[in-house]
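The other protein chains are all here in position, but one chain of the complex has been omitted.
Every chain is named by a letter (A, B, C, D and E) in the order it is written, and numbering of its residues begins at 1.
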Amino acid sequence: MTTPDYFTQYENLAMSRDEDGVLLVRFHTKGGPVTFTGQTHEDFPEALERIALDRDNRAMVLTGTGDSFMDQIDGPSLGEIFKPAAWEKTRVEGAKVLQRLVELPLPVVGVANGPAVIHSEYLLLSDIHIASERATYADVPHPSFGITGGDGVQVVWEEAAGTARAKWLLWTGEPIDARTALDWGVVSEVVAHERAVERGLEIARGLAAKPALYRSLQKQTLNRNLRKRIVQDVPFGMALEGLTAADLAYQPQA
Amino acid sequence: MTTPDYFTQYENLAMSRDEDGVLLVRFHTKGGPVTFTGQTHEDFPEALERIALDRDNRAMVLTGTGDSFMDQIDGPSLGEIFKPAAWEKTRVEGAKVLQRLVELPLPVVGVANGPAVIHSEYLLLSDIHIASERATYADVPHPSFGITGGDGVQVVWEEAAGTARAKWLLWTGEPIDARTALDWGVVSEVVAHERAVERGLEIARGLAAKPALYRSLQKQTLNRNLRKRIVQDVPFGMALEGLTAADLAYQPQA
Amino acid sequence: MTTPDYFTQYENLAMSRDEDGVLLVRFHTKGGPVTFTGQTHEDFPEALERIALDRDNRAMVLTGTGDSFMDQIDGPSLGEIFKPAAWEKTRVEGAKVLQRLVELPLPVVGVANGPAVIHSEYLLLSDIHIASERATYADVPHPSFGITGGDGVQVVWEEAAGTARAKWLLWTGEPIDARTALDWGVVSEVVAHERAVERGLEIARGLAAKPALYRSLQKQTLNRNLRKRIVQDVPFGMALEGLTAADLAYQPQA
Amino acid sequence: MTTPDYFTQYENLAMSRDEDGVLLVRFHTKGGPVTFTGQTHEDFPEALERIALDRDNRAMVLTGTGDSFMDQIDGPSLGEIFKPAAWEKTRVEGAKVLQRLVELPLPVVGVANGPAVIHSEYLLLSDIHIASERATYADVPHPSFGITGGDGVQVVWEEAAGTARAKWLLWTGEPIDARTALDWGVVSEVVAHERAVERGLEIARGLAAKPALYRSLQKQTLNRNLRKRIVQDVPFGMALEGLTAADLAYQPQA
Amino acid sequence: MTTPDYFTQYENLAMSRDEDGVLLVRFHTKGGPVTFTGQTHEDFPEALERIALDRDNRAMVLTGTGDSFMDQIDGPSLGEIFKPAAWEKTRVEGAKVLQRLVELPLPVVGVANGPAVIHSEYLLLSDIHIASERATYADVPHPSFGITGGDGVQVVWEEAAGTARAKWLLWTGEPIDARTALDWGVVSEVVAHERAVERGLEIARGLAAKPALYRSLQKQTLNRNLRKRIVQDVPFGMALEGLTAADLAYQPQA
Partner (left out) sequence: MTTPDYFTQYENLAMSRDEDGVLLVRFHTKGGPVTFTGQTHEDFPEALERIALDRDNRAMVLTGTGDSFMDQIDGPSLGEIFKPAAWEKTRVEGAKVLQRLVELPLPVVGVANGPAVIHSEYLLLSDIHIASERATYADVPHPSFGITGGDGVQVVWEEAAGTARAKWLLWTGEPIDARTALDWGVVSEVVAHERAVERGLEIARGLAAKPALYRSLQKQTLNRNLRKRIVQDVPFGMALEGLTAADLAYQPQA
């Protein structure tokens, strides 16, 4: 089994695969914790398409690097999102990421290896989601940019934790810790920090051992509702985000 | 039965009621064919609320004045729709009109008394829809303003005429005449021009004679699907309209 | 192949089956045109369950007797439908009929052999629907009883003919003839009166020749949307019918 | 900023607004804990329309008066709800309240200042929901009147707490206390009784400081699913309630 | 009140009814804990139809026998499920069970009297669900047969416990105990083992005392969402199960 070319093609995605067919995908920036950029946003849907088409991927672990899942974002790199025509690129890429995550023909174990305060929906769309005891969850970028949180966070938190908890988290911007996430039913296990990725790989190996068709169809069965809600509600949420972004051009000090 | 104050309260709406409880509502501008303005847009949802609460209204005829249902619009009167915060007012009012039309507790007979090339969805949401032989239908304002047609036209044309005809009408901006509308199943009857309103009143009188609860519940029964689609799809359509409107500020000669 | 006992068990249902496995089900009253009663309403869902479980039924033709599909109803036989607890029986049976019609594991050819002005939804739920040139369609009982048409007619007419035609038909109570039904796309073929049932059997024989699994799954594939709409909208429609029925007790001369 | 006339127009609603644009709305009866009446039911949707149109309202706190959110109802004031035509008024008003609550262009903080055993859905539809330590939740009026709980309680409890807890609460009529509501994820914070309203205002002030468009669109984003469910399921629930109410006329000692 | 014939007609269902109209239905095999077979699968939907039609059943308790709700299954008795035409029988019966459980015109109290590691959806579809302290929950048969869990478990767990917990339970096959089920909100009460059935009967008696129409319509009100999801998602889940079953014929040692 040689290393596929796409493993090393994306600036913010480190990939490796073990003998059991478990693909480890880590967000990173130059080997350290990732700073999310417009490039990451553009690359991730393409990477997911490549991962999906490679039948040697039997299961996947999605995590961050070092002590953070994702807590830094390079706003300017996203471009002039206040211009609707520029926002359109973000909107299309964002929609693809969610669709492709739930349509992967293999189970994904999400491992929150630290703060997941940006794009926590990537983890919440995992098939099994575990957390380091140092993990925290929040929605930081939307309130800080002054745009609505419509890129999918609104759907996954509601479906995992119920309407009241989701609305509180997304309106206030306040964080919850790993134990609270466990209480809320958002993660299934909290493990010692240094054990987190290894535990994720362990679970993934168990799932990788199932027949190929089972892995693909079980995933579809268990994600059917989320997939429908993504198609029904995320395009709307992204459009409202785009409107609040466009409004920034007319705010007092925007 | 005295004349309710709301009959004369709205600049572009003429109202009168006969002894059978049939309310005739005509769009007009100073007694002639209406030029749709921001004021019309703001007044119509409020008027519909008043009409709904007045139990003396047993059925309603909705039509235009003279030889036109609606074919003139005063763009600037809608305000700075390219600013999302200003668009929001339009969006909210637009959503209310559609909801309130389908939630009226009485049947509405729509009479296309001439070109219905602006807000044809008002007619297509009627419970019975007839046309003068001079009627035409199109979607003129959206293409001419360069904004998407998401205010409800996309839903009502699709549900009345099927996806292919709806998409053709709304992409091309081309008109269809009354006979074509009859063929498409969008209107139920084409009558001589001078007879159109009278025929509408005649149908409405028949419906007004039914018991109050029957009128209200039959309407809900037969509009349930449209009502669900309005809530599901119009907020999205209006948001996309707002984004294309916001984009106008960045177009070469906007 | 002996004659199953359920063939002769229901007062208003005549059944026979040919060598190709085509079951002919005719509504009748003492061998002539049917007068629909509370008994018919109670028997039909049970008969459909029996038909579904009998694997020797490969296709089915549903029609009336003589020159009428259904145009007589014995109102009093339905019981005190103005009492909600009595209406509940009607509601439950009505819901079962529709569900079971679309869940039959075999294709149904509906043959309108004359006026279908009561329970036309039975025909519109067929997989192939043809009409004698003498057929007519309307909704007679609901307006005549003064109750809303929520038992399924509202769904099937809308899905077959579009919103405007469905609303016109169900508000006005006016009939359409077979040619109009063909123009509207509600029937696929209009045939000479004396040929109608025979033509239905001919089509059914073609379908009966397909493999069992194909017949069952093709039916599910093509009725998925109708089935969802039945579950979503008919319970609501039936509840509104029940309310208008309950209201009769308080009408001036009820 | 003068006091708008609608602040003092409704018998059971006390309103005041601070300099941050936070509107405090308290249910009350003559300054003490509210006894819910037919008048309250009629006034609340109208008040919500007025609140929505007043751009000076930037956020809202909804609570009760004294030590109770709502635990008294004046049954006879609702009118002859066993007559379907009378019930229709209740049904229409009830539907409007829920729609308008979720369509307000501003965030609402619900404060359960004591027992919320009537219309708890008003609180569960808040954007942030907190409780005094003395708060309790139950559905008292439906079982006590012998009518089904279809006015929205069935939707909001299910979406906030899951199907099993919602069904238990609504079938048994038993109460839960504030701590249990916190465990269930129905409230986000339990505070000392005397602090409850002040804490609600504090949260509301934080939300009121956001830009107007953000407040409106974030609310829509996070309430999209609830809004769809309200339109899909509450009209049905209200119809079933009406049928059980109509049935009361035929119960042994009704 | 004589004993209806259907009480003793089904090999794996023991039925008895008390004077309050509470029907106790126990799964069993020769009086001991049940081993689920193809016969059980075929009989249960028919039994539910009989139960629904018998107006003397006012409430129902559903439980197992001895110390187990259901933890043994006789795979071969299900037939050649790897043949799609044989699977079709399973699919149709499975769909009927779920529909009929939620459409019963009476409330059901589910009592997990021990391990519920097969068909736990029967309990989760109850109106009130309680557990013996010895109860456990898991999905054992699907992983052990290598087929996807699409028969309804995917819907009921998600709606009761949220997406993350449901996906974890169904991917891993691991069990949870009664206390965890209580924490997750899946059961409403955990009782001493020997008290479990008696406590279920006690709750059922309270519900049986309500008026007939209330029992039927409250059930529909509170199960509306589950019923829609069953119709939307279970046919798909069952089809995917059938495909994984068909795939078994081509697996290395199938």
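In the analysis below, a contact is a pair of C-beta atoms (placed from the backbone, for glycine too) under 8 Å apart; a residue touches a chain by one contact, two chains touch by 3 or more.
Since we're looking at a predicted model, the values are computed, not measured.
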item	value
Shown chains touched by the chain that is not drawn here	A, B, C, E
Identified contact with the non-displayed chain, of B:Val34, B:Leu48, B:Ala181 or B:Leu240	B:Leu240
Candidate in contact with the missing chain, chosen from B:Met70, B:Val109, B:Ala161 or B:Leu217	B:Ala161
Residue ranges of subunit A at the interface with the undisplayed chain	49, 84-85, 88, 92, 95, 99, 103, 105, 211-213, 216-217, 220, 224, 227-228, 231-232, 235
Positions on subunit C contacted by the hidden chain, ascending	107, 124, 127-129, 156, 159-162, 185-188, 203, 206-207, 210-211, 213-214, 217-218, 220-226
Residues belonging to subunit B that touch the chain removed from view	143, 146-150, 154-155, 158, 161-168, 170-172, 184, 229, 233, 236-237, 240-241, 243-244, 247, 251
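Just so we're on the same page, only the chains that are shown with their structure count from here on.
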item	value
Recurring contact interface, reference C-E, options A-D, C-D or B-D [over half identical by residue number]	B-D
Higher-contact pair (C-beta pairs counted), D-E versus B-D	D-E
Chain of greatest Cα-centre distance to subunit B	E
Distance-maximising chain from subunit C - centres being C-alpha averages	A
Subunit A-subunit B separation of Cα centroids, rounded to whole Å	43
Touching two or more other chains - residue numbers and ranges from subunit C	84-85, 88, 232, 235-236, 240, 243-244, 247
